[in-house]
Every structure is written in structure tokens, then in C-alpha cells.
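With one protein chain removed, the remaining protein chains of the complex are shown where they sit.
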Amino acid sequence: MIEASFISYISLAILLFSIGIMGLISRKNIFIIYMSIELMLNAINIIFVTLSKYFGSMDGQIIAMMVMAIAASEAAIFLSLIVAMYRLKHSVNIDDFNTLKQKDTL
Amino acid sequence: MNSSLLAWIILIPFISSFVLGALYLYSISIKKINDTIFTFLAILAPITSFLIGVAFFLSLKNGATDYMYEPYTWLGVNGYIISMGFLGDKLSIFMVLFVTFIGSTIHVYAAGYMKGDEGYGKFFSYFNLFMASMLLLVLANSPIIMFIGWEGVGLCSYLLIGFYFTEPLNVVAGNKAFIVNRVGDLGFIIGLVIMFFYVGKLGFDYYALEDYISLVPTSILTIIGIALFVGAMGKSAQIPLYVWLPDAMAGPTPVSALIHAATMVTAGVYMVARFHFLYDLIPHVGEFMAYIGAFSALFAAIIAMRQTDIKKILAYSTISQLGYMFIAVGLGAYSTGLFHVFTHAFFKALLFMGAGAVIIAVGHEQNIFKMGGLRKKLPLVYSVMLIATLAISGIPPFSGFFSKDEILLKAYRHHEYLIYGIGLFTAALTAYYMFRLFFVTFHGKNYKQKEMHYLSWSMKAPLLVLAFGATVAGFVGLPEVFSQTNLIDEWLKAYSGGALHVEHTTEIMFMGISVVVGLAGIVVAYVKYFKYDFNKEIQESGIVYNKFYIDEVYHFIFVRGIQKLSRFISVDVDDGVIDKAVMSLCGGFINMGRRIGRMQCANTRVYAFFMLLGISSFSLYLILKLG
Amino acid sequence: MDIGLLSFIIFLPLIVSFILLVLPVGMKITRNIAFVTTIIVFLLSLSIFFKFQLTDYMQFREFHPWISSYGIYYSLGVDGFSMIILMLITTLIPLGYLFLWKTKKSKGYWASMLLIQTGVTGALLSLDLVLFYFFWESMLLPVFMIIGIYGTGNRIFSTLKITIYTIMGSLFMLVSILYLGVAFYNEFGVWSFQLSDLVQITTLSNFERTLLFFGFMIAFAIKIPLFPFHTWLMQTYSNSPTGGVFILSAIMAKLGIYGIVRFVLPLFPHQYVEFAPYFVGLGVFGLIYFGIAALMQQNIKRMFAYSSASHLAFITAGIFSLNAYGMTGAAFLIVAHAMATGGLFLLTGTIEYDLGIRSISGLGGIAKKAPFLTVAFALMLLCIVGLPGTNGFVSELLIIFGLFEYNHYVGVISALTVLVAASFMFWLFQRAILVKTDNDVSKMKDLDIKEIVGIFGLAAVIIAMGLYPHWFLYKIEPTIQHYLVDILKVGIGS
Partner (left out) sequence: MRYSEIVYLLPLLTIALGAVVLMVLSTIKKLDIKKLSWITLAFLLIAFGLNALNFGYIYSVLPFSHTLSSMIVTDTFAGYFSSIIIAGGIVTVLVGSHYFDKSNMLRGEVFSLLLFSLFGMMLLVETDELFTSFIALEIASISLYVLIGFQKNSEQRVEGSFRYLILGSVSSIMLLLGTALLYGATKSTNIVQIAKYISAHSSMDMTLVITGGTLILITFLFKVAAFPFQNWSMDVYEAAPLPITAFMASTFKVAIFGFILRFVLIDFQELKNIWSDILFYIAILTMLYGSFMAVFQKSLTRMLASSSIVHTGYLLIAFVSINSIGESAATSIIFYLIAYFLSSMGAFGMLSYIASDDQLRVTYEDFRGFAHIRPYMAAMMSIFMLSLAGIPSTIGFIGKFYIFIGAIEAGYTTLALVGILATFVSVYYYFKLIALMYFYPSSEMTNVPSLKGIPPLIIAVMALLIVWGGIGNTLISYFPGIDFLIDTAKFAYQSLF
């Protein structure tokens, strides 16, 4: 029983992680990209929590809590940067931001 | 006698040259020095050398053995040693004597000829350097030391031809002389190297070479012989390397007299005689040499017939006479060849000095068709020129007759009838063109009257001395029919190539033929040119006048060819291929960078995609690795 | 820690140079002090020459640990071969100063010249390969500066080109050095980059040795330069200032040859013998190829560049001839050519200084204005041409001997050297110096007394070496024999 649910949880994590990665490279909206990253972090959180449950120790759960905290601090940076970017370009399309493009290419 | 004096024969002119050169530089850049000092220093050197030479001569005559002086080891590599050494044997002292003697007279002559010239001191510096080099060439005891002198004379020849170096033509002529000589030297060096390789390690002086040369296989000896002869061709202006000599007449006339007639050009003959032990073993090479000599003699004589420049005629006649010498040495009659060297030195120096006097007198005009009727104005020059012309034409009792006749006789006796025939025919041509020169210069009619320049005594006195020499020099080598003792053959016994006994009647008959042939040439010249009318302007032209276009052909093949090749290498190959390849490799790298630079497109999603690719490749790698 | 004579010779210029750079002194004082320094170094090296003993051992050894974790030592020494080159360098550099005296360059120029001296003498005297590499690359920097700052024409491009070209070569050498060090470590368990240690390596396969051999050779081939690595040379020479080109041609190119003899030969005797035919061929080919190319050059320096390349190819052929004649001749030609070509570049520099940069067709008639210069020029030129009586002849003759002994045909072809140099050199002399042309050369001044003393002193040495070569050669004889008997025989034996 525990085996089956373990596989399911891990599968869920893999699914979420994959969605995150796909979102990262296929979406243009800055917010969605940010959410994809959060999704990936949470997928790993699920792994940690599942493992913690599976091993019967609290380590993984604690780690998950702390990852959330870190995700929160990242979110702060993300959101403030998004605000700054919108102010500059009035756009949330990631492809609009390419001032650092390499010059003198062939 | 102390053998170290041998070195002084060379050192005295060398030091003199050095001092003169330094003084000259001092004189032109700091403070003018009187010409008298130059004259004194200059003439002292050859005379001193001559006197030392005489002392050696007397000592050798009294039965002293050969003098050998080796002051120091010149080079010692790998245990084999080449010494700086000087050899005073009969041959070298013989050469020393006539080189220094003729040299001294020409020094005196030059003191008059070059008077007032801007480069007076320089001239004598070069001249004495030439003397030193020539004496080194002669006195060296090994081929390598000889080569030092050999090249030294070439250098002096270059310097003196280009003496008036501001004129392009002179320098070009000098360059040509040097380069063509270098072609010869190439042969010489190759011969030398091969010789060193095969026998030199046993000792590289002439004695050792003579002892061991027979150890070398004949095929190698043939190569050595030919290679050395190529050197001789260059220096002694034989076909095909003769082209420099006529141009060399660009130098001052004393130079032509001393270097390009009397001494340096005979170095080739001397060298062959020096290596007689080698050439004795390879008679076929000798024969080749003789043929080259014969053809050179003929060819040069033909060209000389139509030339108008007095010095060029003499230059071609020099080539022609050198051809005779090579006939002799080629056939093993070294002493005969050297005899001709000896007599030729006198009459040819005389001819050149006479020509020089004429040129000076008429104000630096060299075209004989612009002279004419100089007999009355220059009686002394006229008479010495007559003597010299007769001598070269082979009219007895003048010196040229004896030596030339002996050469022809030797050729006949070696059953080289073709050579004999060519020699005889050339003798006729020689008489013809020399008298053509003589008649046109001194006789003729309707010539223009010219302002005459004064000839100083220092120019005239040497003419007399040499005229005397040109008259009597032949008597040192009287043929058997007249005298039991041929002084030259006696002195150079080792080089006489074995006595060739000839019946007296035959000998006289041959002499008669020679004389008749020579006279025939003179008669033709007389008829054509004795009363030459200077009013009718004839322009010499045609293939002979243009020297068979040999110069042009050489120029086209070698000079143009190499220039084209040079451009091809430096422009097409170096810049066009190699450098371009290198640079386009670099440029290609940079362009490649520019192309790859497009990856830096500042698109976050693309960057993420690359990351993903990286992660995927890692995954793939792990799958492969872990199975 | 005691400081030996060799260290003093190497580092005195460096120290003086730094002091001069830091102190606020003017150009003139810098120049004078620099000159005095080179004279001191010259005297020191003279004392080495006289104290030098007739053996094949390394003498005046200095040996201190430097980077001990990798067994890198500060290791110096002199044998016959490096001694004559040391003499050459320390003699030529003060001479160069005499000629560069009047050029109004800034003090950086003189300081750089001192740095170059440190670099070249250091590379010459190092017996540790890493130390050698250290100096070998370091000496490039001051040259880079001198050419780049004081050069003419497209100098920046050519400076970058020479730098990149030579560094490329030396990096390959670096890899080879490291590889050898590792091989030594694997075999003996200790690190060392001493030449005397590295020659003992036995574990390397033939293939590895061949690759390493070429790793070294490419560095030296670029420096010398050998065909086809020569294209940097022409541009660099024509764009360099006199001092730079003087150093490059007279000294640095010779170090390439030196490197082959010092390092490649003992390290890879088998490969040295195995590939000798190719290098002899390359040398003789280069001799003729560069010689012909020199003929039609319009720029004097470019012509001398080709001429140098031609001679250096010949020297290369000499050192690969595998016998005493060729090697002695090569050693001697290094000296002869350095002197002559150095002298020629200095004289050309004076012409350039007075008249500005001109092509050959823009010159002419200099002889009348400057007789001393002309005589000096002629003497140097005769040495290049290899006229007997100069040291050029002795060395060329020996190399021809050596090559003939190596292979008869090659020997015969190499004799063409007597023809090749003569043709372009005399033609140049005719057009640039002698013949009067319409060009205005009125600004041409003759050499001053310093220059006369310097150049004629050099000429005197050239002639003395030509007339009495043995006195100069006998000291390197044991070294050459050592190379032949102890090292090369190993290679031939296989």
C-alpha cells in the first residue's frame, strides 16, 4: 500500500516538475515563468515530504518547510523585478527584454 | 732564407692597402692628404714584394727546396686540421715574380693615369688589396687558402670595375663580373668539398693531395676536375662564363691591364697547373678543357673582329688568348700554358696601357672609329702598340709567337687536329682584328684632328719597360730548334707534362705555317683598314657585332627568369598562399565566433532551452553509462 | 643565497631597467646608464670566455630550488655552444646602443632593450626546461612593446601577428615540456624538469617522442623561422624600428637554432636523426627559396628579412647534418650571421634615420655622402655573402662540408649559397648605396665617431674570425664532440 502511494506521490512530483520545465521554456509571460519555477520547487517539496514519510523521519518535512521559506524570498525578488520590468517596458512578455543581445554577430 | 718572408710578400701589399684605405677615408672626410703620399705608399708595396720574390727565386734557382710556411692552424674541426700556410715552390714563385713585376709597372702607370682623380687613394688601396689577394692565391699551400685569394681577387675586380660607382653601368658591370665569377666559385667550392671529403682528411695541402689523390676513383676525380674547371671558367672567362669580361672594361684602364688581362684572369690557368696531379689522372677532362679553350679562343676572336670599342676588342682578345692557355693546360702541357700566361701578361698589359694612353690622349674616347691618325701625335705609343700587336699576332721574334706556336705544336702532337686547326684559324683572326684596331687607331685618312692631352712620364716609362718585355719575354721559352734550354720548361719541369720531342724540320714547318697565317691576317687587315676613310660613316651591326646576342639570352633566361621567380615566390606564394592561409585561418576563427555569437541572443527561454539540452545530454550520458 | 656570475649577467639589466623605469630620470640618463650596464655585462661575459675550460661539461653552474613541489629549479650553466652565443649577445647589444644612440626614443625604449637582454641571456643559460620556457616567453614582451610603440607602418597588426605566431609555437613546446616532466615523474617518482634528468627518460614510446619532438620543433621553427612558418617575419621586419629588428634578427632568431641544439638534440636523439633528412631538405630548400624571394624586394628590411630567413634555413640544415663540420659551421654561422646582419640592420637604421623610410628605388648615391657607412655596409655585406676572409665564409664552407658528408647531392645544392646571397646583396648595394639617382639624399650624414668605432670593431672581429677561425672555434670543439659522440651516436645507433 505504502509502495503504491509512494510511486503515485513521486509520479505527481515528476509531473509537476515536468510541467514546470515546459512552462519555463515555452511560455512568454513573465508571471507564468515565475509560477513554473515555483511549481518545480514544490514538486521537489513533494519528493522530500514523501521520502520523509517513507523513511519515517522528519528531516524531509523540515526541508520542505525551509524550501517554502526560500521560495517566498525568491518570490519577493521576482515580483519586485517584474514590477520594475513592467515599469520600464510596459510589457510582461519575456521576449521583449533583449537589450543585452550580442552585437557584431554574423 | 726564412720561409716566413713568404707571408710578407702578401702582407706588405695588404698592409699597404689597409693604410691607404684608412688614409683615403681620412682624406675625404676630415682633411685632404697629398696624392704624393698615396703614390709613394702604393708603389712601394708591389716593388717590395717583387724584391722578396726575386730573393726567393734566386734561392730556389740555387737549388733550395720548396719553402713552406705555416704560421697557424686556420681551422681544426673533428681532428682534421687546415693550416694557414704558404708554399713557395717554383710555380708559385714564378707567378709571384711576374705578378709583382707587371703589378709594379702598372702601379707606376696608374700613378700617371689616375692623377688628379677624386678616388686616387681608394684606387691604390684596391689595387694593393688586389695584389695581396692575387699573391695569396698564388702562394697558398692548400686549395682552401687559395680560395681566399681567389675570392679576394674577384672582390677587387668588382670594386675596381665599379670604381666610378655613381654610374649605374659600371656597377652593373661589376655586379655581373662578381656574380658570374661566383657561378664559377660555386664549381670551385663543390670541387673543393668533394676533394676534402675524399682525400682532405689525410691532409689538405698540395703535397698531401698529390700523394693521396690517386686513392680517389676516377669517376669522382672527373667530377672534381670538372667542378674545379668551372671555377677556372669563371675566373678566366671561358665559354660559357666569359660574358663578364668585356663588360669589366668599364673599370679604369690600369685595372683592365692588370686584373682583366695580365694577372687575375690567368688564375684559372694557374689553378689548373697547380692541380696538375689531378688533371694528369683525368686526361679526358683535360681534353674537354682544351676544347672549351679552343672554342672560346675562336668565338671571342670572331666577336672581336666587329667590335668598335678599343677596350672591348682587347677584352675579347684576352678571352681568346686565355683559350689558348686552356688548350695547353688541358693537354697536359702546363708549362706551355704558363709560358703563354707569362708572355701574354707582357703584351696584353702593354696593349691595354697603350690603349689607355690613347684613350687619355684623345680625351676619354674609346671608339676606334672616332680616333685615327694618331701615329704622328703619339709616336711612342704607336711604336709600343706596334710591338704588342705584333706579339699578339704571333710574328717572330716577339714574345707571343713562341708561346702560341708551342701551344699549337703541342696540340698537333697530341693528335688534336681539330684544336690545332681552330687554334691556327684563330691566330689568323687574331692578327686580323688586332691590326684592324691598330690601323684604324693610328692610320687611316680623313680623320678628324683632335685636341691631344698630355701623357705624363709615369705613363710612358712603364710602356717602355713592358715593350721591352713583350719583345724579349718569348726568349725564356725558346723552342728546341733554337736553343737546347727552354728556360720555362726547365724551371717548371714538374709541370711540363713530359717532353714532347719534335723533329726540327717539322717544328720549323709549323712555325712557318703560323707565321704565314699571322701575316695573312695582317695583310687582310692592311688592305681593309690601313687607309680607312673616316668620312664614310659605317655603322657596325649584325649578329657578330652584337656578340651573338649571348648577353641578351643570358639576361632573358637567368636574370629575367629569376626575377620572375622571385616575384612569384614573394607575391604569389608567400603573400598569396601561405600568409593568406594563415590569416584566413585566423579570420575564419573570428568569423566562426561571430556566427556562434548568435547563441547569445538575450532570450531567456532560449537560454533555458540550452540548459535543458545540457541536462538532457547529461541524462542521456547517464543512461548510456549506467546501462 | 649566493648569486653567481651568470645570474648577475642575466638580472643586472633587469634590475637596472626597473630602477630606471621607476626613477624619474630623463631619456638621456636612462640611455647612458643602460649602455654602461650592457658594457658591464659584456665585461662579465668576457671573463666567462677567458675562464671557460676546455671541457664538454656545463660550467658556472647555479642551482637553486624554485618551485620545489614540481621539482623546478633555477638552474643555469654554460657550455661551449652557449658560451659563444652569450659572447655574441653581450657584444652585439652594446654595439646596437651605439647606433641607436641618436634616435630620440623615450626612456621606455632603453628600458625595454635591457629587458630583452635579460630575456635572451636567461633563455640562453637556463638548463631547466621550465625556466627556459619562462625566459623564452618573457623575452617576447619587451620586443612586443618596442615594435608596437616605436615601429612604423602597420605595426600593430604585425606586432600582434608575431606575438600570436611565436606564442603558438612556444605553447606547443610547453605541452611537450610538461609531457616530458610527467614521463619523468612516472618513471622515477620525482618531479624534475632538468635537462640532464629528462634525457634519462626511457619509457616514452617512439610515437610519443616523435610528437614531442615536433612540439619542440614547431616553437623553434617559428622563431627561426623555417618554411612555411615565415610569413610573420617579413611584415614584422619591415615594420619594426631598428632596435627591434636588430634584436629579432641578430639574437632571437639564433636562439631558435640554439634551442634545437640545446634541447631537441639531447632529448630526442633518435627523432633528431630520423627527421634530419627532412630538416636538411627544408633548410636547403629555404636557403634557395628565401634567397630568390629576396631578390625583388623593394623594402630593404624586407629584403634582409628574406636574407636572414635564407641564412637561418642554411644554419638549420647545418645543425641537422649530424656531423662535426655541419654543427661547428652552424655554430659559427650563427655568430657570423648575427654580426653581419645585426650590423646591416643598424646601418640601414642610420639611413632610415637620416632619410626617412624609403624603398630601395628611393635611395641611391649614399656612398658619396657617407663613405664610412658605405665601407661598413660593404664589409657586413661581404660577410653575409660569405666572402673568404670573413667568418661568413668559414662557416658556410663548414656547413657545405657537413652537408656533403651527410648527403652528396644536398651538399652540392647547398653550395648554391655562394650564389644566392651574392646576387641580391650586390644588387641591393648597387641600387641603394652606390649608384647616384635623382633621389634627394642630401640629408644623409656619415657615421659619427661612436658608430665608426662600434661598427669597425665589429668588422675587425668578423675579419679576425675569418682569418683565424680556429682561435674562436676551439673552445666549442669539446661541446660539439660531446653532442656528436655522446648524444647523436645514440640516435644513429638505433
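Note that the chains are named A, B and C in the order they appear, and that numbering of residues resets to 1 at the start of each chain.
Please note the rule applied: contacts are C-beta pairs under 8 Å (C-beta built on N, C-alpha and C of every residue); 3 or more make two chains touch, one makes a residue touch a chain.
Since we're looking at a predicted model, the values are computed, not measured.
Among the chains on display, the ones the left-out chain touches in the entire complex are A, B, C. Checked against the full complex, the one of C:Leu6, C:Val41 or C:Val130 touching the unshown chain is C:Val130. In the complete complex, the residue from B:Tyr164, B:Phe425, B:Tyr554 or B:Tyr607 that touches the missing chain is B:Tyr607. Per the touch definition above, the residue from C:Leu5, C:Met27, C:Leu141 or C:Ile357 contacting the chain not shown is C:Leu141.
Looking at chain A, the residues touching the absent chain are 17, 24, 30, 33-34, 37, 40-41, 44, 47-48, 51, 55, 57, 59-60, 63, 66-67, 70, 73-74, 77-78, 81-82, 84-85, 87-89, 97-100, 102-104.
Mapped onto chain B, the interface with the missing chain covers residues 586, 589-590, 592-594, 596-597, 599-600, 602, 604, 606-608, 610-611, 613-615, 617-618, 621-622, 625-626. Think of the hidden chain as still there; on chain C it touches residues 1, 64, 66-70, 74, 130, 133-138, 141, 144-145, 148-149, 155-156, 159-160, 163-164, 167-168, 171-172, 174-175, 178-179, 181-182, 185-186.
Just so it is clear, only the chains that are shown with their structure count from here on.
One inter-chain figure worth recording: chain A and chain C are separated by 65 Å, centre to centre, where each centre is the mean of the chain's CA atoms.
With centres set at the average Cα position, the gap from chain A to chain B is 97 Å.
Residues of chain B in contact with two or more other chains: none.
Those residues of chain B lying in contact with chain A across their complex are 591, 594-595, 597-605, 608-609, 612. Partner chain B is touched in their complex by these residues of chain C: 164, 228, 230-231, 234, 289, 292-297, 306, 323-325, 328, 365, 367-368, 371-372, 375, 382, 387-389, 393-394, 397-398, 400-401, 404-405, 408, 411-412, 415-416, 418-419, 422-423, 426-427, 430, 434-436, 446, 467-470, 473-474, 477, 481.
Chain A meets chain B in the complex at residues 21, 24-28, 33, 94-95, 97-102, 104-106.
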